[in-house]
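Okay, here's the structure, questions in a sec.
Every protein chain of the complex appears in place save one, which is left out.
Naming follows writing order (A and B), and every chain is counted from residue 1.
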Amino acid sequence: MSESQSHSATVAERPEGWNRPVLIQPSGDGELLEVAMGPHHPSTHGVFRMDVALDGERVIRLKPVFGYLHRNHEKIAEGISYLGSMPYTDRLDYICPITNNWAYALAVEKLTGQEVPERAEYLRVILGELTRFQNHASSIGFLIQEMGASGTPLMYAFREREKILDLFEKLTGARMMVNYMRFGGCRVDASPAWLDATRKVVAGLPQFVDEFDRLLSSNEILMARTQGVGVLKADLAVNAGVTGPMLRASGVNYDIRKVDGYGIYNRFNFRVPLGDHGDVYDRFMIRLLEMRESITILTQALKDIPSGPIMDPKARLRGFRPKPGEAYGRIEAPKGELGFYLISDGGPNPYRYRIRPPSLINLTVLEDMCLGHDVADVVLIFGSVDIVLGEVDR
Amino acid sequence: MVDEGLKIELGKQGIFVTTIEELYNWGRRNSVWPMQFGLACCAIEMIATTMARYDLARFGAEVFRPSPRQADLMIVSGTVTKKMAPQVVRLYNQMAEPRYVIAMGACAISGGPFKQGYNVLKGIDRYIPVDVHIPGCPPRPEALLQAFMTLQKKIDGQPLTGEDRPRHLNSEAQGVFPVPVQGEHDLEPTSNPGVWPVPVVIRS
Partner (left out) sequence: MKTVEEIKAAIEAAVPGAGVEIVMNPSVSGQHSLRLAPSCAIDVAKFLRDDAELALDFLSNVTGIDWPDKEITEKVKVTRPVSKTVEGVEKTVEEVVEETRKRLEPGCLEAVYHLYSVAKKFGPVVLRMRTIDRTDQVELPSLTPIWRSAEFQEREVFDLYGIVFTGHPDLRRLLMWDAFKDHPMRRDYREPDDFEYEPTAHDDVLKRAQEHQTPTGQPGSGAGQ
């Protein structure tokens, strides 16, 4: 496709420092006002701090500060077994626990070469797409709340999220921290009653997306505040390692579900929405369109799910010692590319356990997008990146 | 003290008998305004509690104030890391009395699943006094509602005079808690001995 080719063809001829932020000169020679936005801040994304230097209302410099939720997941994982780390992966991106579990299970299956039975793959896809749906709905809800619409779209989004969390609770026993995936399959099988309940919920989702769309997409205030704000060009996005809806909003056709074809995603017929401008409005629209594509995948998966076992019969959960080696496995999580890099030395604990956090790497370009804008736009741009601090700091 | 039966009879006639203490505490407990203070995963369950399904507003927590000066309650929801701990204590110092703390989730009580971490503070009650602890990881929204009701019962039981009176009526009570400093290897001091007595284990 010409879009994906053009961004890298001209990178070689760029001068040194093309991928650094373009600094702005302050007007006049007064002092800059330095504001620390965070770590305790009304925007609901968690404990994150941005040190901004302002010239009046314009942002001249922005430095993010991380580490306020650094919970040492990687160090703890070196001391417990492979399966013992599975509940910790739930707490990484705590709005989408299922996809975190899936990424870890996929990385371990790449390391050991285990096969996953078909029914388990379908269950993974169903739960993964339900997670993606409620994540995008919540993300849009939080973004609109930061814009000032104190709570109403968020209430609608959380109403659907509660329906989906009820399904998770019926199946796995927990609303949020489900701990559902295992190396070689899933933990619990879904009963026909659960599948019927899911079909009913999924049948009601298009109406919700239409309602959300009608409420928000052509809203005057939304369009005035988000169009042209926080523009990210495609070549900088690829060079900075940005993935997920943020990358596709800049026009780059890279969805790991289509590129890697992990699981059984190549059986489903779905489209990948792309944006034109790379601004906040595009990111919002991409998430809305991806919600519709998730519904498409869900209806197909719920129709075709076969019966069968849900765990690889050769899998051993006790005394699990993979052979020495390493593997990097990644999936298209709702926030971007979530990858796990595991090094095994033949023991029961991993030698090195590394998480590639999409939220942290998507924040690399936060400074680029915010320079020159007003401080009120910083909150919106930051909200459109859609981060979760549990993943940024691990 | 008026007999309960008499109170009810009078109440049917439109005459209410009460004590100043009951009235004072009734007003306080029905309008506890929490501070927006979500740290980690428990924050999402806290937000779900304020949403339409498990409405927290009907208990009096009508608005979540972003500023600590205007809030009565700090719900510490999520893991407190050593990098964040000085900020938590500073925010607590900035809240005006009467103020309460709910430690929501295993991480705020004692470090939770991340207890072995080098950057994890093993419980927020090492530096500030906590009124209600909610176990769970994360606790269900109903658990947060029950904790809220427990806090309301606690406020109901606070007398106006005497030994057990709350801090805001006691001029000798400690108002400002010392803020820990981030040292070279750890926080200094590691805990506040006035608030958290270090447990003594006697081996037999």
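Here is the rule we go by: a residue touches a chain if its C-beta (ideal position, glycine included) is under 8 Å from a C-beta of that chain, and two chains touch if they have at least 3 such contacts.
Predicted model, so just to flag it, every value in this text is computed and none were measured.
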Pick out which of A:45, A:58, A:335 or A:356 touches the chain that's been left out of the picture.
A:356
Hidden partner chain, touching residue among A:199, A:214, A:271 or A:323:
A:323
Chain A residues that touch the omitted chain in the full complex:
4-5, 7-8, 11-12, 16-17, 19-20, 66-67, 70, 72, 74-75, 110-113, 236, 238-242, 252, 254, 259, 322-328, 330, 337, 339, 341, 343-344, 352, 354, 356, 360-361, 363-365, 393
Residues on chain B facing the left-out chain by the touch rule are 82-83, 110-111, 115-116, 118-119, 121-122, 182-186, 190-191, 197-204
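We take it that only the chains that are shown with their structure count from here on.
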Averaged-CA centre spacing for the pair chain B and chain A, given as whole angstrom:
33
Using the touch definition from the top, list the residues of chain A that touch chain B in their complex.
39-42, 44, 46-47, 67-73, 75-76, 79, 87-88, 91, 94-95, 154-155, 158-159, 161-162, 175-177, 389-390
For chain B, which residues count as touching chain A in their complex?
36-41, 43-45, 47-48, 51-53, 66, 78-79, 81, 83-84, 87, 91, 113-114, 116-120, 137-138, 140
